[in-house]
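Before anything else, here's the structure in question.
The other protein chains are all here in position, but one chain of the complex has been omitted.
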Amino acid sequence: MSSLVIEKAEIGTPRHRDAVSSPTLLAAENLSRSFVYRRGSLLRREARFRAVDDVSLTLREGETLGIVGESGCGKSTLGRLLSGLARPDAGSATFADLSLSSLSGQAWRASRRDIQVIFQDTAGSLDPRLPIEEQVREPLDLHAIGTPESRVQAAQEMLDAVRLGRHMWGSVPGELSGGQQQRVVIARALILKPRLLVCDEPVAALDVSIQAQIISILQDMRSRLGLSMIFISHDLGIVRHIADHVAIMYLGQIVESGPSETVFSDPAHPYTRALISAVPVPDPKRRRQRRLLSGDPPSPHTPPPGCRFHTRCPLKVERCTSEEPRLTLQGAHGVACHFAEVAP
Amino acid sequence: MRPTYLLWKTLRAILTMWLVVTFVFFVLRLTGDPVAQLLPDDVDQNTIDFYRHLWGLDQPILVQYWRYMVALTQGDFGISFRDNQDALQLVLSRLPKTALLGFVSLVFALVFGIPLGVIAALKKDTAVDRFVVGFAVFGFSLPNFFLGILLILAFSLHLRILPSSGSDSWQHLIMPAFTLGTAFGAQIARYTRSAMIDVLNKPYMRTAESKGAGDLLRLYRHALPNAAIPLITIIGLKMGELIGSAVITENVFAWPGIGRLLTFSVAARDLAVVQCILMIIALTMVVSNLVVDILYGWLDPRIRADGTPEAAR
Partner (left out) sequence: MPLLQVSDLEVTIAARSGEAVKPVRNGSFSVTAGETLALVGESGCGKSITCFAVAGLLPKRANISAGSVMLDGRELAVLDRKAMRLVRRRDIAFVFQDATNGLNPVKPIGWQIAEAVRLREGASWKASHARALDLLRRVGMPEPKRRMREFPHQLSGGMNQRAMIALAIAGSPKLLIADEATTALDVTIQAQIMALIADLQREIGMAVLLVTHDLGLVAEYADHVAVMYAGRVVERADVESLFATPRHPYARGLLDALPRVDRVSRELAIIEGQVPPINAMPAGCAFAPRCARALPRCRAEAPVMLGGSDHAFSCFNSLPEREAA
């Protein structure tokens, strides 16, 4: 079987690292961020909603945290808060003892070296006129790191590392495919040797075969550079594959979090269960009876009272409509559901 | 929502009008003395002072402004310096001619521009399309006065079948309306074409095709209602240009409307009349924008009654 495929990616980092031994790299406490969804005027108040509502999490050095949820759940906003690209209204994010929410201009710029972000839209984040080799080198030039020769060498090594052939180095982004552009973006993000890489849907726009290439490059770079990663995605299969820990979001809140294996093989929150059950599995012998959720998720602008999931939850009781469940931890596994407290 | 929306729009329209009046008032008064312009060169200083006092031009400019605004609120637009007529009356007596010319030109432009644009879009990249695009470029790059003079040369001087100036019969209307309508129609054809090309490529057009709807049904049920939305906006915005071109066209054909009156009044520094005309032009534009806003809300359900796009759900 392995003879067919040209290359197999090895997972660089051990899956179940000893969580206690590595120090905390990023800690978020009670992060909230709201946005205006209807402008105010003389005649009416502006309307706001909380895209991220009271989220706490930690990321340990060398670990990969997957953030999963459906569109509008606030996962991208959370990613921006955790990478310091957006400031929270309340709560704090601390990166290696630096508080991201209160950095001065200079300290903030310095933090950019340690935290890099890549997005789904590669074309939008690349300069359409600059040859890719220069784009990858640019961060080194800007920070004036090393000699000009060493920068060129570092950029070329990085392009090799993301498996972009030498014949493409002089190309401009328009001449590359989506997957190749994403490799350039990764190379440029990693050239400064950051400690944290935040990936927001990095492969959502790519075909399956190209997606696998990018994921394997990310895994490869992760082990080579000892990176910590936050991987934001709607694709549960990819997150299970790449993340050590996972946080499931629904309407701005984390409803379940914990080690990937626990969450995926033994999900405790009814939303997590429904979500996993809804993902089609590529195995015709395992066609399952699905737990279909009825209805659409409520608008994030007007979340329901009590447990936000109660409008679609099969387990709903009276209490769920009025009392908001808190994320309660059992070891590393946290669940925000009134039933999870009772059920083992 | 609707009443407050209209109230807002009206308030904004009034504010716009006030800004226009104020701007015109100061600019006109800061660019020269109307008394010196109107009176012969050899009159004595007493006469000049007399007229200055009579028209209130000896007062500080802010006092003049205050008086003017107070008078405006009572519907008094001042007196024409030139013939002592009420300025508003004078302008209103010329307005029907301009309105007639503008309306006929607009109808002409729409009747020719829209179908040409639609045909060009349907036959994109064919000879028909290239012909329409070529005509459109020709139509709007040709200056109005030039086309007007060409027409006069051809139909009045050479063929002698149409009168070159005046407004006594419907024959007098043909050349000015054609001149004004051609330029506007060419622009409308061009915008219709691009709006239609945009709409024809939309996924819902393919959905209509997948239902088994025929070409004509798809055109008037699906494509035209969508293409009308950007088109209405552009036509509304271009109304200002139409009025501007009307001033030139009226002069070329000696069409006795407010455009021609404006030219005379500016030359004569007849402040009250100029001001009155500019206000009417501004009012036309403000009203046409208001009409566009209302049409827009009616054509496009995505625009809520308060004019802001509905938040994504």
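Going by the order they are written in, the chains are A and B; count residues from 1 in each one.
The rule we apply is simple: contacts are C-beta pairs under 8 Å (C-beta built on N, C-alpha and C of every residue); 3 or more make two chains touch, one makes a residue touch a chain.
No experiment lies behind these values; they were computed from the predicted model shown.
Chemist: Which one touches the absent chain: A:D266, A:D296 or A:E323?
Modeler: Considering all chains, including the one not shown, the answer is A:D296.
Chemist: From the list A:L26, A:A51, A:A155 or A:I215, which touches the chain that is not on show?
Modeler: Missing-chain contact among the listed residues: A:I215.
Chemist: May I ask you to list the residues on chain A that touch the chain which is not drawn?
Modeler: Counting over the whole complex, chain A touches the hidden chain at residues 1-11, 15, 70-71, 177, 179-180, 207-213, 215-216, 234-238, 240-242, 261, 264, 274-287, 290, 292-297.
Chemist: Please identify, in ascending order, the residues of chain B that touch the omitted chain?
Modeler: 202-204, 206-214, 221-222, 225-226, 229, 299-302, 310, 313
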